[in-house]
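To start, I am sharing the structure in question, which I have written as structure tokens.
Omission of a single protein chain aside, the complex is shown with its protein chains in their original locations.
Think of it as A, B and C in the order they're written, each chain with its own count starting at 1.
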Amino acid sequence: MDFDDNPEEAEYRAHVRALLEQHTGELLHGGAGESLDPATHEAEFRRTQRVLAEAGLIGIPWPREHGGQGGTLVQQAIAGQEFSRARIPTLINHIGLGMCGPTVIAHGSDDQKERYLARLLRADDVWCQLFSEPASGSDLAALRTTAVRDGDDWVVNGQKVWTTLAQVADYGILLTRTDPDRPKHAGLTMFVVDMHAPGVTVRPLRQMAGGSGFNEVFFDDVRIPDAERLGEPGEGWRVALTTLMNERVAIGGGGSDIGVPVETLAAHARDRLPALGPDRQVLARQAVGRAVVASLATRYTGYRRFTVLSQGGLPGPEASAGKLAGTAAGRLVADAGVRLLGDDAVYGAAADGDDTWQGMQAYMPGLAIAGGTDQVLRNILGERVLGLPPEPRADKSGPFSGGTR
Amino acid sequence: MDFDDNPEEAEYRAHVRALLEQHTGELLHGGAGESLDPATHEAEFRRTQRVLAEAGLIGIPWPREHGGQGGTLVQQAIAGQEFSRARIPTLINHIGLGMCGPTVIAHGSDDQKERYLARLLRADDVWCQLFSEPASGSDLAALRTTAVRDGDDWVVNGQKVWTTLAQVADYGILLTRTDPDRPKHAGLTMFVVDMHAPGVTVRPLRQMAGGSGFNEVFFDDVRIPDAERLGEPGEGWRVALTTLMNERVAIGGGGSDIGVPVETLAAHARDRLPALGPDRQVLARQAVGRAVVASLATRYTGYRRFTVLSQGGLPGPEASAGKLAGTAAGRLVADAGVRLLGDDAVYGAAADGDDTWQGMQAYMPGLAIAGGTDQVLRNILGERVLGLPPEPRADKSGPFSGGTR
Amino acid sequence: MNFDLDVDQRDAAAGARAFFTGSASPAAARAALEGGAVEPGHKALADIGFLGITVAEAAGGAGGSLLDLAVVAEQGGAVLAGPSLVTAARAAVLLAGVPELAALLADGSTAFAVLDGPVDGSHASIDAAGATLFLGLDGGALVVGAGEARAGQPMDATRGLASVRLTDRRVLREDAGELWARARQAAAVVLAAEDLGAADRAVQLGVAYAKERQAFGRAIGSYQSVKHMLVDAWVGVDQLRSLLWWAAWAADAAPDEFPLAASAAKAYAAEVFERAAETLIQVHGGIGFTWEHDAHLYWRRAKVDRLLLGDEAEHLDTVARLAVAGALRA
Partner (left out) sequence: MNFDLDVDQRDAAAGARAFFTGSASPAAARAALEGGAVEPGHKALADIGFLGITVAEAAGGAGGSLLDLAVVAEQGGAVLAGPSLVTAARAAVLLAGVPELAALLADGSTAFAVLDGPVDGSHASIDAAGATLFLGLDGGALVVGAGEARAGQPMDATRGLASVRLTDRRVLREDAGELWARARQAAAVVLAAEDLGAADRAVQLGVAYAKERQAFGRAIGSYQSVKHMLVDAWVGVDQLRSLLWWAAWAADAAPDEFPLAASAAKAYAAEVFERAAETLIQVHGGIGFTWEHDAHLYWRRAKVDRLLLGDEAEHLDTVARLAVAGALRA
């Protein structure tokens, strides 16, 4: 047991570090705690990914025939750790890399692969994922956006929501209902959609924490050529499962904290504890201790998952526990951080304008929802890890249009 | 708003108090915190109830024609409070009074009422309720004990469990399956069973806290005359609902604490706090404060329910919240009480032999289960108070014998 | 026993509900975060007489009980109204012996705020941002004066929080420590009443959405995870109402019980409202954490209120100390 790189990992890490060093002037670097907005720094974000791609640090586990490096998930994780260490912000095409690309690889035509994959890796094209709708969140297969065949095209109408990066995206993978007379999972079809096509409207969606990382996307008679279909008509759910499985791989991370790192909380406590009375210090230490323990429990569990990758394994459904427990730990960290602010805790930011803790506090409720609610994650863990039986479902058979939704 | 008796209530309370005073020498009085076992003090328990019945303090809201007083639920509650104040232990026939008697009144024949009710009030006969079975707890209607018609009799075979007072009972109301080919709720029939009949075996069931308040009851070819049927064959579920509704009235109490009263915790804290270091005192006060607040919240909510009775209302499904929240508060009280014991907290009793806190701690897990699990209570509250939809159920139609259970 | 509101109080609550529903809203609370005015605002509250409910009749108030005020405050809380009736309750206690100032409180001609902490640089104090005259405790004496308010970036803009430095001060009463404590207890109870109203509304909104929103072929409120979360929130609200009524009643009818009851209500309100607001967001899923949805406005109020006038830890400590000292009814 150890927490060090094995020789191959160490060698690869040194390789990545050298490349980042060499290209440092061409790369975007974010300030600690302050996240850059891809929409306002789009050009630098795209350039950063292109430079990294040309250095061979993007699409590491992708097959070489599609522009990847034919590497391992561990190499990709190491590269990710080094990007963080170099304060490179999240890649502008992380949705494309993590979800859209793998879906095109698995289900696209040779022509689609040819046209899209290399450009995606270089962020010549940025991609988004158009699945969720206002009336279908956890129950994704209840979606209502329709695609109707018209000659060589399909005509799409409907609305998507919670679409990350739609405001800068060039393409998206779009899940539609093409046969409402079949059961909900059977009437779906997936497409690649050109986000610049006539009839596509993107509207940023402001969140309670203030930022606008999500968008609404409206489709009004948007025409998609049949050649842009991904998989057969009616096979959209199977295609989407590929995407979602890759999403789990993307978030099943290796021990990184959710929200503010617990070391930051410890430093904050060091600053703020002395200002409290002795009784208050006792209570604050309980809160800080509890937050630290919960965070470390999640972090070290992440290291165990990472070790599985390192030994050539794949992340299983237990990765959902990382998000569930990480969210709970994040809430404890945020709450301890806010309470340590004393009189500033009732304001949106501290007197010096720092809103680290209040910002994290306002970010946590969304985190317990986006990317799988706590409730959905518990279902997944209960059924796929513990083997408990699922609930009976009445919505899987019968035509969608007949009310079986 | 006030917490005092209105004039009629005050008058009735004085009346009860005078009667208890007058008969004090004939009544059993339990020590505080120490509960007497009805099985080992059976004669005194029966005498106590008989004396109270002769004084007109038993079956207060029952109709006069059945030996009751034609009084109100509030009068009954006041009498109960005065019994507590006089340290009279729970009546030996509390199951008979709260559940069996009302069921006989609602569904019994004139002959049954004549034979049973007056004797029940005087504890000449003690009653128990034979509903739950090993394979049917929360899902009562899944019971398997059978009654098969044989001439003028029914022949009963099966096993009941969690039967309070079975070891001293003379009669019981017994829910059986008489038609396994009908759906689970439709094939049930209720009887009065003679607990001294051949083939009835009672075995006490020891609980984790040590006591044996519950029993298993086995029926081997027990013959019950058809005249002892309560309600029509196949109507047993409807009859049982009468019993269960009365159970809710019985536990929907008026502000009495579950477990140890919070005043006892306060006194315990007064004794034990000074032995703790200053940091420990801070934490102990948090725990005590939290337990006190939770207990008072439940107690004062009980007073609101009691006020509804006082104004002539009936307890609704929100009474289930009293048990749910009372159990949660009881856990806090027990935990705070145990932790205040310091080094004694890891033993089953304090050095002086007092096991008040450890006993309460061991009693709480059962309390979250018996008389409706926390989960069942939340379903009841969600559906009947908040109006949320029930879960779809597949077990209500189809023959019980066909696997639809 | 008659632990229930009387007919007059029920009527007052219904009237207050109508008033607040028509004059304040979560939408106004959202607008206030971007610089809009707090609704219904000081003048409207004065005009309808809510600022003087507990001010003596001789000073132009209604001479009502704290319970009378609490049932009104609950309705204001339900729609996140501002400014808070906490200030009216607290100032009325402090100014009971100063009828000329109490009259200014009741008729609304002066906007008061009560300062927590040192008067030459107070802690964040409720409605201090919009006030013109401040009450404070200065070395044991009750003082009144003008001051400069410095408001931080709001988390919940309806609370009008600001730190104040008094620029002049006049002593109203020496040795005012006990009076000050009682006023703060009254304020804590009214804050708990506003929290009760807001938490109750949060549960109602959550229940309504859970009945309507479908997932996997049925309403999400039919799933135990959602149903039980809402039940736990509802049980908390229902029990908070009991503690709140008891505390508000005790202020006038059972002064010996009041300090413990007030701290119990405030401590419990902090927990119950926070849980109700978190539940409201979680039940709504994605839409629940958008700026345009009302859920976060309840959540903001909950996150702020839990810390004002003493956080849960302070009040639990008080409850424990009083209970240990024998303050519980036998």
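We adopt the following convention: a residue touches a chain if its C-beta (ideal position, glycine included) is under 8 Å from a C-beta of that chain, and two chains touch if they have at least 3 such contacts.
None of the values given here were measured: they were computed from a predicted structure.
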Of B:E114, B:D139 or B:D271, the residue touching the omitted chain is B:D139
Missing-chain contacts mapped onto chain A: 1-6, 9, 254, 262-263, 265-266, 269-270, 273, 282, 284-286, 288-290, 292-293, 296-298, 300-301, 303-304, 306-307, 310-311, 318, 321, 324-325, 375, 378-379, 381-383, 385-392
By the contact definition given up top, give the residues of chain B that touch the hidden chain. 132, 134-135, 137-139, 142, 161-162, 205-210, 279-280, 283, 338-339, 343-349, 351, 353, 355, 358, 361-362, 365-366, 368-370, 373-375, 378, 393-396, 404-405
Residue-wise, where is chain C in contact with the chain that is not depicted? 223-225, 228
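The criterion applied here is as follows: only the chains that are shown with their structure count from here on.
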Inter-centroid spacing, chain C versus chain A (mean Cα positions, whole Å): 40
Just the number, please: Cα centre separation of chain A and chain B in whole Å. 52
Multi-chain contact residues (two or more partners), chain B: 282, 286, 391-392
Show the residues in chain C shared as contacts by 2 or more other chains, in ascending order. 218, 223, 226, 313, 317
